[in-house]
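Apart from one protein chain that is not included, each protein chain of the complex appears where it belongs.
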Amino acid sequence: MSLLDVRDLTTSFQTGGGEVTAIENVSFSLEKGEILGIVGESGSGKSVTALAIMGLLPRPPARVLGGSVRFEGQDLLTLSDRSMQRLRGPGIAMVFQEPMTSLNPVFTIGEQIMETIRAHESLSQKDSFARAVEMLEKVGIPAATTRMSDYPHQLSGGQRQRVMLAIALVCRPRLLIADEPTTALDVTIQAQILELLMDLRDEFGMAIIMITHNMGVIAETADRVLVMYAGRVVEQAPVGRLFDHPLHPYTRGLLSCVPTLDQDQDRLIAIPGSLPEPSRRPSGCRFSARCVHAIPACSDVIPPLEIFEQSHAAACIRVGDFA
Amino acid sequence: MPALLEASGLTKHYDVETGGFFRRSKAALRAVDGVNLTIEPGETLGLVGESGCGKSTLGRLLIRLIPATAGRVMFDGMEITSLGPKALRAARRAMQIVFQDPFGALNPRMSVEETIMEPLLIHGSRRGAASRDAVTRMLDMVGLAESARHRFPHEFSGGQRQRIGIARALILRPKLVVCDEPVSALDVSVQAQIVNLLSDLQTELGLTYLFIAHDLGVVKHISTRVAVMYLGKVVEVADKRSLYARPLHPYTQALLASVPVTHPSQRRRGTIGQPRITGDIPTALAPPSGCRFHTRCPHVMPICRTDEPAMRQSGAGHQAACHLIAADPPM
Partner (left out) sequence: MTEPKRASPFRATMRRLLHHRLFVLGCVLFGLILLVAIFAPLIAPVDPNKLSMRMKFRPPGADFIFGTDNFGRSLWSRVVWGAQLSMFIGGAVVAINAVLGTAIGAAAGYFRRLDNALMRINDALMAFPAVLLAIGVTAVLGPSVNDVIIALAIVYTPRTARIVRSSVIVLREMEYVQAALAAGAGHWRILRRHILPNAMAPLIVQLSFLFAYAVLTEATLSFLGVGAVPPTPTWGNIMAEGRQYMTDAPWIITIPGAALMITVLGLNLLGDGLRDVLDPRLRIQQ
């Protein structure tokens, strides 16, 4: 049994202009200790997927239209609020992009970590303090005992993200969802945090869903990758395969449009056009309007995600022509 | 050929009040501290550094969008740091800026035509057919449809908004354009379009760019030369190839080593000897003594804590401020 198994997850948002689907038929599974990267740009639905798994979608305006999210065999979509709360922390934890606003400014970081511990375990004040200090040391905060009484504003951005990780990991979750955990950080700090995440994965054996728009972060951390575009999964593959043989034109565009340090090009290979707004997605393949390989048939049907080889799947009717 | 822009000893300090209610004290936040920099005509000078290093402030100082605390800037043979208000306004024709945030950079109540035309009107043109034609040419040049003219910013995507901002910056045909993180707020798949557009326009109009960014890949792609900033100082300047192939300053080395790999097979985990740096950037309110990087530097020596290293030449057009560098012998 997989640790997490998401099947045909479909959600929508109520907007001023009517109901708009956010993600459609998102399916994937995740094994113990595995790092699944989800890449996508704004409007791809990557964060909505994460929030739907956590049961944190604001309802209304959001609504789950169908599908299932099985965590250790249990369907989270049918769970009561109480049971879901008990699961968040020791079962699934999450860290967000913005380390500035994710911490409560009026409590010390020690209080915030200990609060999380005591919400799930009956530990004495002394024991939970020791646990919190231990966790802060693990995430690389020096002089952890004295830092326990610091307030969030006394920490730098990188340290705040470390504290967020400490809060997320203090109950030893089996699954950590990291939503753009390094996007707001500088590149030298990003390298430190990614390294730390990998170390913690090795130590705790938790699975990680790494959500990002940065192919470099994927190349650096993921075991398997899900590429999302305009609310749908367009490609799924083990990380090596994805970088060696990207199948979907969107994935190939993403990989080639970012200038890298180890190659020189006169011109970047740009993907034309811009991301469709959720209410104005094209019919058929969502990428067809920007795809250089599009044929008329592309706008007729939504291509299903089909497995090709070595658990490599892509949703494109022309995949056969590229392979 | 003389440099298009030459800055010497350029400094910007902000007064910050610290302390409590009764014991107020003023401290200087040294955003930019004694920077010397030249920009050659027709080149793109990339300016990289982490947040808070002062790169954006430096960009604005160079075109005098904010006044300098000390130092001077020669632009096209004119000392712009001492120009009076009227002469400065006239001089602004030749130096323009493109901003990072495509949402905040456009007045929501002005149509695309009004936005792009405004610089012309400021410099004395009339709101007539000639100005409208100029707008048409700019729309075409930045790849926007003619029908965009009467629309408002909220109807456009981030990439299109950035195109509008570029058209506004270029309608006066400036010589120097400061591009302040022009693609970092855009979606990855749209960034390449804007980078290509900026390159094309440079060739077409003979522009000179100061390209400020934190993305080392983008800077490498677009720049001729690159300057690296750390805590208000330029620590290394070099030809692009030289800088990326042979970074001299430990900070530059660390920056390059921190960039995520481009292929999973290059993962560096567990590899030893990488000049990874630890710790956070110190505050510009109380920068470290001596070399400002010494608190994080893997090669720190006693002299680094006390003496500030001067810029030293090492190879053609390659300069860095580090005690480790043996300067080229004088020729």
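In this document, chain identifiers A and B correspond to the written order of the chains, with residue numbering beginning at 1 in each.
What we mean here is this: a residue touches a chain if its C-beta (ideal position, glycine included) is under 8 Å from a C-beta of that chain, and two chains touch if they have at least 3 such contacts.
These numbers come from a predicted model, not from an experiment.
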Problem - Which displayed chains the unshown chain touches - result: B
Fill in the blank from the handout: Missing-chain contact, candidates B:Arg72, B:Arg93, B:Arg132 or B:Arg268, resolves to B:Arg93
Practice task
Can you work out which residue in B:Glu40, B:Glu118 or B:Glu308 touches the chain that's missing from view?
Solution key: B:Glu118
Practice task
Would you indicate which residue among B:Ala27, B:Met74, B:Met110 or B:Leu324 is in contact with the undisplayed chain?
Solution key: B:Met110
Handout entry: Absent-chain contact - pick from B:Arg151, B:Arg241 or B:Arg267
Key = B:Arg151
Completion exercise
Across the whole complex, the chain not displayed is touched by chain B residues 60, 63, 65, 88-90, 92-93, 95-97, 99-101, 104-111, 115, 118-119, 122-123, 150-152, 154-155, 165, 168-169, 172
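Everything that follows uses one rule, which is that only the chains that are shown with their structure count from here on.
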Completion exercise
Whole-angstrom distance, CA centroid of chain A to CA centroid of chain B, is 32
Completion exercise
As the complex stands, chain A meets chain B at residues 41-42, 156-159, 186-192, 194-195, 198, 213-217, 219-220, 222, 239-240, 243, 250, 253-254, 257-262, 265, 267-272, 274-275, 290
Problem - chain A-touching residues of chain B, taken from the complex the two chains share - result: 50-51, 157-160, 187-193, 195-196, 199, 214, 216-218, 220-221, 244, 254-267, 269, 276-278, 280-281
